[in-house]
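What you see is the complex with one protein chain gone and the rest in place.
Our next item is chain A:
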Amino acid sequence: MNQEPVVIKGTRDGISIILRHQSDFDTIKNKIFEKLQRGGEFFKGGQARLLVKEGYVSQDELEQLETMLRDFGLHLRKDKPLRTITFPGSPQPDTLILKKTLRSGQRIAYRGNVVIVGDANPGSEIIAKGDILVFGTLRGMAHAGAEGDGNSIVAAYRLQPIQLRIAHVISRPPEEKSDMPQGPEVARLKDGIIIIEPYYLI
């Protein structure tokens, strides 16, 4: 098997990228990159098609290829994306899922959404570019939309944070002891302040 995993052929309506046998995606990506780089400006403005002879390419991988080809000025035609597979129910690539209790002094910072299956205890910090969901009790500090996205939310099965931040707004619970809410709640920004609502209102 000395065969190249990737072959690029010129056709009438652009180039065809043929994946001849199964290999890990990073190798394939690098091969395509090398080949296209040798071509320099030659491919600019052209069309590309992807043919998969063996194996498969996931939806996520296809998008990565598309982005890479765009950098070379190539448009990936997706009229016949052969054998691409989207995994049903697989997490979005920009979501971090943690199945653990986040304890005092532990800090999670992620450029995406963060889902904690467990509690986030007082003294812990969760900082996310996107939304924060806690399937448990949120008692620590949570900062959603940390890069400025005011549409981000913080939701928890029990929302009892020490402090909440969404985008550039900081809030803390009222000093007087109010009754503990008995259900899941969602915090979001409305007119520049953080409001907290029971979950079913969303």
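Simple rule for what comes next: a residue touches a chain if its C-beta (ideal position, glycine included) is under 8 Å from a C-beta of that chain, and two chains touch if they have at least 3 such contacts; residues count from 1.
Following the convention adopted for this analysis, contacts and distances are computed from a predicted model.
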* Asked: Absent chain per UniProt: "Septum site-determining protein MinD", "3-isopropylmalate dehydratase small subunit", "Amidohydrolase family protein" or "Recombination protein RecR"?
  -> "Septum site-determining protein MinD"
* Structure fact -> Among listed residues A:Gly14, A:Gly123, A:Gly150 or A:Pro184, the absent chain is touched only by A:Gly123
* Full-complex contact with the absent chain, from A:Ser16, A:Gln64 or A:Gln106 -> A:Gln106
* Where does chain A touch the missing chain, residue by residue? -> 101, 103-106, 118-119, 121-123, 137, 139
